[in-house]
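The complex is shown incomplete by one protein chain, all other protein chains being positioned as in the whole.
Note that the chains are named A, B and C in the order they appear, and that numbering of residues resets to 1 at the start of each chain.
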Amino acid sequence: MPWAAALIASKETSIPSAEEGRILSYVEALNEALALALEIDPHVLVLGQGVNDPKGMFGVTTGLSAKYGNARVFDTPLSEEGMMGISTGAAMNGLRPVYLHNRPDFLLLAFNQLVTHASKIHFMDNGKTKVPMVVWSAIGRGWGSGAQHSQAIQGLLLGVPGLKIVMPSTPYDAKGLMLSAIADNNPVVIFDHRWCMRQNGVVPEGMYQVPLGRGVYRRNGRDLTLVGTSHTLEMAINAVDSLEGEGITADVIDLRTIKPLDGEIIIESLKRTGKILVVDTGWEMGGVCAEIGCLVAEKAFYDLKAPIKRIGLPDVPSPAGFTLEQFYYPNPEKIANVIREMVCKQ
Amino acid sequence: MPWAAALIASKETSIPSAEEGRILSYVEALNEALALALEIDPHVLVLGQGVNDPKGMFGVTTGLSAKYGNARVFDTPLSEEGMMGISTGAAMNGLRPVYLHNRPDFLLLAFNQLVTHASKIHFMDNGKTKVPMVVWSAIGRGWGSGAQHSQAIQGLLLGVPGLKIVMPSTPYDAKGLMLSAIADNNPVVIFDHRWCMRQNGVVPEGMYQVPLGRGVYRRNGRDLTLVGTSHTLEMAINAVDSLEGEGITADVIDLRTIKPLDGEIIIESLKRTGKILVVDTGWEMGGVCAEIGCLVAEKAFYDLKAPIKRIGLPDVPSPAGFTLEQFYYPNPEKIANVIREMVCKQ
Amino acid sequence: MKLIKYKYSGKGFAPYLSGLKSNSYEKEFLIRFYRDMLRIRLIEEEIERRYHEDEMKSPIHLVIGQEASSVGSCGALRPEDQVYCGHRTHGIYLAKGGNLKAMMSELYCRTTGCAGSRGGSMHLFDKSVGMAGSSAIVAGAIPIATGAALKAQLTGESWIVAAFLGDAAVEEGAFWEAVNFAVLKRLPILYFCENNFFSVCSPIEVRQPENAEIYKKAESFGLKSVKVDGTNVLEVYEASRNMVEYARSGKGPAFIESVAYRWRGHGGAGDDSHTGYRDPAEVEHWQQFDPVKSYYDFLEQKNLLDGETRLAISKEIEAEVQEAFDFAINSPNPIEDDLYTHVYSD
Partner (left out) sequence: MKLIKYKYSGKGFAPYLSGLKSNSYEKEFLIRFYRDMLRIRLIEEEIERRYHEDEMKSPIHLVIGQEASSVGSCGALRPEDQVYCGHRTHGIYLAKGGNLKAMMSELYCRTTGCAGSRGGSMHLFDKSVGMAGSSAIVAGAIPIATGAALKAQLTGESWIVAAFLGDAAVEEGAFWEAVNFAVLKRLPILYFCENNFFSVCSPIEVRQPENAEIYKKAESFGLKSVKVDGTNVLEVYEASRNMVEYARSGKGPAFIESVAYRWRGHGGAGDDSHTGYRDPAEVEHWQQFDPVKSYYDFLEQKNLLDGETRLAISKEIEAEVQEAFDFAINSPNPIEDDLYTHVYSD
């Protein structure tokens, strides 16, 4: 069994959507976005370890180098910090690099360039230089990925000024947010989740953008506001749908981007429901859950009727063994249990 | 004017303390802690760029290499990631390296070793290997430090399992927490603040430890709980003291360490005051303020009588110019104003 | 994509037959190498055979084709010497005297695994045989190994360190940082680079310029450096022995570039040449230089080994393998509580 395949989602899924278009997989949607960007803008580059090998980053980059050439779609040495700076320098001079990583863990090697350089140059030189680059990586989960190959590090980057952070949950958004990120004149980090990769969904042909910084409702309900991104959405929706029979309904908000963070939509919903549960693929402590929890306690305190709740990862490194992984990660049942508790306690 | 000096605190200060001992400066207290550790344990190393040069890291390492030799107290090449790994490997084999950095910004070059290796090895190998190392750095503030030389990155590390993070505020704690950190069998990051360096305070002679993970009250009051660490304590205390005349009093909690985080003391105080203000030297978004705000909204919601408030840095890189710095950083007046508002609003 | 056509076909096994002063080695000694290589081969073939059952939920990286590098190098080490490596762990662990049951249990993610199921294939740790650390981050273990060597030097240990890396690891800056420090301090460490021309599916020529040979770069940094035929166990052994002696005697660190080809795909079971990143004929070509078979032919020709003994050896190994798999499969899984242990050390 080729484990690279095992490490992406284990089954095909889909999140229903109101949009019109063909049904594509998440991977196909990403591939289409990159092809489109390469097609319409000669300044777009796609680079990363293995982007032009036959595996093509789970298929995300398949065919691109054949069509757009090895000068614009190219493999890189194993030099994350160096290549992050090289992408930054290229972007400062008008190219639009999309730098792909197999796993977010590898970004930790490049934090100096990403955090201290790419994100700050526009501010530091008083707005003269723009840094239009996209840094993409695919979060791993389970199947032995272990402590060094499955870190969901979005929480580590949330505080960094000048950076945008995108975490799509559907094929539609994967394409539309990728196109927005490439079009954006700032460094944008996209975390896609390997467990979203086999999701199918409606994806319009051609160019469209999903705006950065705006969340969207995936379910409308009464009893609770459930906020998440990326792969957590599928779990959240499953959890909420499974509670319908018990008469529990919830707003499910897909933030799409965590920086800028759409506080408005969260508070709007909270005003109706009075309760909030935040779900994230990363560690609970000091991460996305913490920021949203604090934001609400600060900005919407008087609408809050019960303690906020967060479901992310415990303050423990990812174990590599299958058994412990089952205890480590959230799943729809765990989420449903927490919702049930929050709603019934009242 | 030698700017290295200008970049540490501009004036001498002190936070009164109940402890007994001589009056030492913050720098002297740190120096004494290192000397003591080197003295009693031959496995302790002190390394870092310039640790044995005449400037001796603001004086923190002055005299150590002369006394304990260049084999144990040594200058390093400019290789943060490499030296972080080297310290980790030395620690895994029974040495106790204390790796010093002039600024936290430089740690960003070493996140791969710090986050993905040092912090996780003990867990990954099922508890067989210990990693007793200390990573120290001195946060800069103002005087043109700018976007790349004054990042207070504790918020970026808060989520990392396996790591401990210490942020002392007094000479007493600087010594006692350093000794605890060196004695600890885990990687411990200490952020000292350059603006604490000229603070004087009571420091006992010889060996003593301040426990990691336990906060302490610096003031007792009624109207509000003010939580902070490091240099924010001085500002917080000044702010609170300045309000005494207006009849406002507050609990001021010095967390001392932000990971492990002493949630108990925060909640204990909050139960009395009902209001909380968190102050941090780092960015508000996704940082220490966010974690504490969320924690309280989660664990002590029913004791909370008003929105939580946070004062840190706005979501903006540090400017280098003096004028903008004044607007960028918190100060006692800003803190006092927020307290006044929180208390009077009721 | 340009393929490496039959690169390095000039050497092969000629050196064995001509150069060896066979009476300078004991017969047992020579046979042990054969046995060790065959053992690795048979174990990995059995892992491959059972991998599709999806019970070993761990990303594996097989060393088949490169066995002579593992065995020849570890053959020059003492039991107390330490080894560190990357993701491709099996050959090194086994050649270093690793416990097959503990390894298989780790691959099956059982509590009896050498990392208690927290590591998996990429993270074999076993202090009892000097398997001191492996990292899933390319080059991640290099600085750590260098730190171990620093400890060995400072406290005058009898052991030295060998750090294993692939050809891609030298693209990581941290490698050169570690090497600079090791040369500066004359640390007792051997860097053993297995150049198999690939990083996942990326051939070396898209990652490194052709005019910069790895072992020559190492030499320019001050390492004692040599390039060897990595399919020739005796050539690897002799070079390793010289380098280990050099390092152990305090002269400083050394470097070996050992050239051999990986027969299987980067990860998982089976060859993946059909995907197109390398010519299946290239694999076939390299299979002429089978380290196990060629060495057998050589021993046979020298009348040191015959078909009967060979069969006996392989039967013995097969029985051991069977036992190890049974042991692993029948070992217990961890329980939920295990997730929360060893995050911190006491």
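Miscellaneous remarks
One rule holds in what follows: a residue touches a chain if its C-beta (ideal position, glycine included) is under 8 Å from a C-beta of that chain, and two chains touch if they have at least 3 such contacts.
Bear in mind the structure is a predicted one, so any value in this text is a computation, not a measurement.
Touch with the chain omitted from the figure is made, among C:K151, C:K217, C:R278 or C:H342, by C:K217. For the chain missing from the display, the contacting residue among A:M124, A:M167, A:L233 or A:V279 is A:M124, taking the whole complex into account.
The hidden chain makes contact, of the residues C:W176, C:Y237, C:Y277 or C:Y344, with C:W176.
When the full complex is taken into account, the listed residue touching the unshown chain is B:Q148, out of B:Q148, B:N186 or B:S230. By the touch definition given at the top, subunit B reaches the unshown chain through residues 1-4, 6-7, 49-50, 52-55, 74-82, 105-106, 109, 142-149, 314-317, 319-324, 327-328. Residues 43, 45, 71-72, 76-77, 79, 81-95, 112-113, 116-117, 121-132, 161-162, 164, 185-186 are the ones on subunit A that touch the missing chain.
By the touch rule set out above, subunit C reaches the unshown chain at residues 171-177, 180, 183-184, 206-209, 211-212, 216-217, 219-222.
Note that only the chains that are shown with their structure count from here on.
When each chain is reduced to the average of its Cα atoms, C sits farthest from subunit A. With centres computed from CA atoms alone, A is the chain lying nearest the middle of all the protein shown.
If you average the Cα atoms of subunit B and of subunit C, the two centres end up 43 Å apart.
Rounded to whole angstrom units, the spacing between the C-alpha centres of subunit A and subunit B is 31.
Residues of subunit B found to touch two or more other chains are 81, 112, 116-117, 123-124, 161-162. For subunit C, the set of residues that touch two or more other chains comprises 115, 118-119, 123, 135, 137, 140, 173-174, 343.
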